[in-house]
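Take a look at the structure below.
Removed: one protein chain of the complex. Kept in place: all other protein chains.
Showing subunit A:
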C-alpha cells in the first residue's frame, strides 16, 4: 500500500513538475504524507476501540476496515481541486500544511508540534483559530473513539456477566480498561498552551521586526486580519460573501459582518458538545464550515476538507446522498468556470449567473456537513445497539 501510495504521488509529481512550482507541490506531498500518518493513527485507535467493545468479528475481518489513511492521502493528492490549487500557484497548500501539521501533532500528542501548527495556521489565514477546541480535546482525551458511555456500558455488562475462568483474557481486559481514556488529562493541554504562547510570541516578535519600518504590528493586523474580517475585496470568488457585500447597504455592513462571522462562532459550541468524543471529526467539521463561510474561500480549502473526509471512510460508509453530492461537486466545479467565462469574457451573462453556482456550491457544502455529521452519529448509535441488546438480554 505504501508503494502504491508513493507510486501515485510520483505520478502526481510528474504531472506537476510540468509547471515548475516546487514549494506548493512539496507542501502538497507533505500534506498527503501527514494525512496518511494521521489516518493510520486514527485507524489504530478505531480497531482498538472496536476490540474493546467486543466487535471482534468486525475488527478481524480482512478488508472490512479500509485503510483510511491511504484513502485520505490518495483523495487529497488526486483531488482535481488540489491539483488546480497547486498548478494555480495558490498559497492554500501551505495554509493546509499548517493545519494538517497541527492536527497531526495533536493526534500524536506532541504539544509543541500541535502548537506550532496552530499558531502558523492562525497567523496565515486566521480562520483555523477555531481549531483550538478540537486541539484541546485531542490532547485531553486522545483521538477519535466511540462515546465514553459505551465503554462504561460495556464494563457494566462485563461486571454483571461472570466470565468463564479465562484468566488471560480477563487480564487483557484489565489492561485495556486502564487504557481507555476516561478522564481529561490536563498535562498535555497545559503544555499546549505554554507552547502556543511561546510560538505566538516568537512569531509576533519576528513579524514585529520585519514590519517595523512599515508601521509596526498594528498596521500588520489591520492589513491582514482586518482585511479578512471586513471583506474589503469584493472581486468574485467561489464564496457567497462578495456578492452579498456588494449588494448590501453600507450602513448595514458592520451588522452583517458580525452576523456572518458570528455564524461560525455560534456553530462551534453545540458541535463541540455533541462531537467531543471525536475531536478529529470535529476538526473536519470546523474546517468545512469555515471554508464555507470564510471571506475569501478557494478550492484549496475544499481540497483540504475533502481529503480529511477520507479519514473517516470507515465511519461514514453509510452516508446518504453521497452520489448526489459527488454529482453536485462535479457539476458545480464544471459549471462555475463556464459561468465566469460567460459573465467576464463573453459578456452575455451577468454576475447572477456566476453567483448561482456559488450558491449551489455553498448548499452542497452544507449538505455535506449535515450528512456527514448525521452519518457519524448514526454510526455511534449502531455501535451501541449490540451492547444494549446484550444488556437487555441480561436483565
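Note that in this section a contact is a pair of C-beta atoms (placed from the backbone, for glycine too) under 8 Å apart; a residue touches a chain by one contact, two chains touch by 3 or more; residues count from 1.
The definition used in the following text is that contacts and distances are computed from a predicted model.
UniProt lists the omitted chain of the complex under the protein name "Glycosylphosphatidylinositol anchor attachment 1 protein" (options: "hydroxymethylglutaryl-CoA lyase", "Glycosylphosphatidylinositol anchor attachment 1 protein", "Nuclear pore complex protein Nup85" or "Translation initiation factor eIF2B subunit beta").
Considering the whole complex, the residue from A:269, A:317 or A:370 that touches the absent chain is A:317. Among A:189, A:229 or A:338, only A:338 touches the chain that is left out of the view. Although one chain is not displayed, its contacts with subunit A can still be listed: residues 55, 57-58, 64-66, 313-314, 317-324, 326-327, 330-331, 334-335, 337-339, 341-342, 345-348, 353, 382-383, 385-386, 389.
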